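Note that one protein chain of the assembly has been removed; the remaining protein chains are unaltered in position.
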Amino acid sequence: MRKHRFLSFVLGVTAFAILLPMAVMVLWSVTGRWSWPNLLPESYTLRTVQELLFGSAKLPQLLFSSIWLAAVVAVLATIVGVMTARATELYTFFGCSAVQAAGFLPLLVPGTVFATGIQLTMIRAGLSDTLLGVVLVHLVVALPYCVTIMADVTAAVGVRHEEQAAVLGASPLRAFFLVTLPQLLPGILSSLSMGFVLSYSQYFTTLMVGGGRIKTLALVLVPYIQSGDRALSSVYATVFVSSALLVFFLLEWAIKRTEKRGETQ
Amino acid sequence: MKKLLALMLALVMSLSLAACGAGDEEIAVDALDLSTASWEEIVEAARGTTVTFYGWGGDENRNNWLNTTVADYVKEHYDITLEVVGMNIDEILAKLSGEKQMGATSGSIDMIWINGENFYSAKENGLLYGPFTEKLPNMEAYIDLDDPETLNDFCMPIEGYEAPYARAQMVMMSDSAVTPEAPANADEFMEYCKKYAGKVTYPALPDFTGSAFVRNLIYELCGWEQFQTMEADYETVKAAIAPAIEYLRALNPYLWNEGKTFPDSSTTVDSMFADGELVMNMSYGPFSVATGIANGTYTDTTRTFVFDNGTIGNTNYMAIAFDSPNKAGAMVVINAILSGDIQLTQYETLRELPVVATDKLSAEEKAAFDAVEIGEGVLTQAELLAHRLPEMPASLVPVIEEIWLNEVVGK
Partner (left out) sequence: MRKKKWHIAVLLAPFLALTALLLLSVWNVAIQSFGYIPAFGLTEFTTEHYAKVLQDETFLRALGVSLRIALLSAVLSAVLGVLLSAALIRCRKRDGAMLYLVRMPILVPHAVVAVFAINLLSQAGLVARVAAALGLIAEQSQFPQLLFTPDYGGAIAAYLWKEIPFVAYFVLALMFSVSDTLGEAAENLGASPLRSFFSVTLPLTLPAIVKAFLIIFIFAFGGYELPLLLGATVPKALPVQAYLAYMSPNLRDRPYAMAMNGVILLLALAMAALYGVLTRRMLKRMGGRA
């Protein structure tokens, strides 16, 4: 089992490398001063926690609107991903590879070009400073990731089981929902989380198209990072990461429960 | 599985509902003709409306001050709801220019926190509404209308397109327990860097603070007067600042990382100073040491200092967006911020140099300003104003930044 030992070592190193900066971040969020060469902060403060809970940013509303927006984007992007992947992976048609290539387009466009251009488009469409506009923009950002993830899983799953169900008399829609969709579930989960993360961490696009009217956690966090207030930006970053993790946890828990119930029925 | 689908559907439904809701939030455009309206009419038109104030959002104290003190004040006096949105000025300009290009007539930005080259560009390109300041009663009541900083912003005529908000001034700081000396001119600064080799640097231009610090050294070596009327031509400026380039190059070997690289921003320099990686720091907030000591970022022995010949000071201002949906409301809020009451709280809680003219204050107001305890490690307002030099024309700033990049870094 030498190989296992090596792979366990890999996991150990990974866990350490991921956790160390996170731990430092949590520590920084209550740090007053931490100067060279001290290994631990010299003074601690609760100013950041006070600001977080009782400051002007209104944390509960901020969390609610950010999570809600990101969830909507994740769901929509995944639906688009499932549909697109189905078309490109299971059908052959003229321009199929062009569509596959177009899936990568949002990645190729430099961020400032995208934000500026989409702002102009949204003003023209009358969607500037609206929630719908922001959702559309986030969808475009999430598109390449969700389409790619779904394409791989769809190709791997194929349609064989679905066809069997159809032969047995299930309607195509029913066959898809009852047979293929459960098999796509791991991919759907990945796609949902990617979509969520991308929307959750958008800053510039949200600003340009939401105009600051659509308030998200990232909009409050980024200025504090830019201003170099390490304690305050750490406290917001901690909330940012842990709230997203909590959402994932709940999502997976809910899906597992649904799956289990489906099995027992 | 079905439950999941139902959940998704519910989400999508709620989205479309919310989208409708967001559309209804539009603020009614006032029909009042602002150019002829009296102040009373403007105040009346602004009653019950919402005003958005866009500006840098990285200062928790300022965010809180705006959201509580100022917001409560305008709510109580004018029934205006103030909404503060944190956004960098370059992002604000990017957003406004998008709206300008699409011919939008009603945007989402009312008030803007702005100054310098950004004001210059925004005014040049028609992104600001104005002139409006002559309408504001508190301009006359509290502000010195002949002060060069009321008339010009980085040598650009203001012409009523912005009203003063707060004053800034370049200061330097060091921990007196680490470096007892504080350089008072360019020569002493060079000696200081040699003594503490590798522990002094400044933010890479075009960072706001780094750029101002380099301009300050240019003033030290080339004087400041000649720049007030200089043309923004690369070769002209390069010739004029030749001694300063020489000096900066000679300085490089003694700087952090031997001047091959400079920290990306004043933010990074602040952190490096707080960590003890650097022995000196510079800031545009004249009282930032007091704030740093108060919240524990800086040691109690940190001290502020300026050059004997003075340091660059400038004022930052409030303007109104060209497509502001609520110009009347913006004018009322700006007028309120110019008042002695609000300026006093700004001085007290944010430790910003006030913009009000001392001789226009009542004895009572004056006493209140004098009574403010500004905190540890800083210079007094009088000392700062006695060492205050005017800014250069805004158009010279990017030229100097380019010359610095070509001639100083790594040379």
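When the chains are written out, they are named A and B in that same order, and each has its own residue count from 1.
By our rule, a residue touches a chain if its C-beta (ideal position, glycine included) is under 8 Å from a C-beta of that chain, and two chains touch if they have at least 3 such contacts.
These numbers come from a predicted model, not from an experiment.
Enquirer: One chain isn't displayed here. Which of the visible ones does it touch?
Expert: In the entire complex, chains touched by the missing one are A, B.
Enquirer: Going by the contact rule already stated, which one of B:Asn61, B:Thr81 or B:Ser121 would touch the omitted chain in the full complex?
Expert: Of the listed residues, the one touching the omitted chain is B:Ser121.
Enquirer: Can you list where chain A touches the absent chain?
Expert: 3-4, 7-8, 10-11, 14-15, 17-22, 24-25, 28, 35-39, 79-80, 83-84, 86-87, 91, 93, 99-114, 116-118, 120-121, 136, 139-140, 143-145, 147-149, 152-153, 155-156, 159, 162-163, 166, 172, 186-187, 189-190, 193-194, 197, 200-201, 203, 218, 221-222, 225-226, 230, 233-234, 237, 240-241, 244-245, 248-249, 252
Enquirer: Which parts of chain B face the unshown chain closely enough to count as touching?
Expert: Residue positions of chain B that touch the missing chain: 89-90, 93-94, 97, 100-101, 103, 116-118, 120-122, 124-126, 198, 204, 206, 257, 260-264, 268, 271-272, 275-277, 398, 405, 409-410.
What we mean here is this: only the chains that are shown with their structure count from here on.
Enquirer: Any idea how many Å lie between the Cα centroids of chain A and chain B?
Expert: Distance between chain centres: 35 Å.
Enquirer: Spell out the part of chain A that touches chain B in their complex, as residue ranges.
Expert: 32-36, 43, 45, 47, 51, 55-57, 71-72, 75-76, 79, 115-116, 119-120, 123-124, 128-132, 135, 177-178, 181-182, 204, 207-208, 211-213, 219-220, 223-224, 226-232, 254-255, 258, 262
Enquirer: Note which residues of chain B are touching chain A in the complex, please.
Expert: 1, 3-5, 8, 11-12, 14-16, 18-19, 22-23, 25, 52, 54, 56-60, 63-64, 66-68, 84-88, 91, 94-95, 98-99, 101-102, 104, 107-109, 265-268, 270-271, 274-277, 295-299
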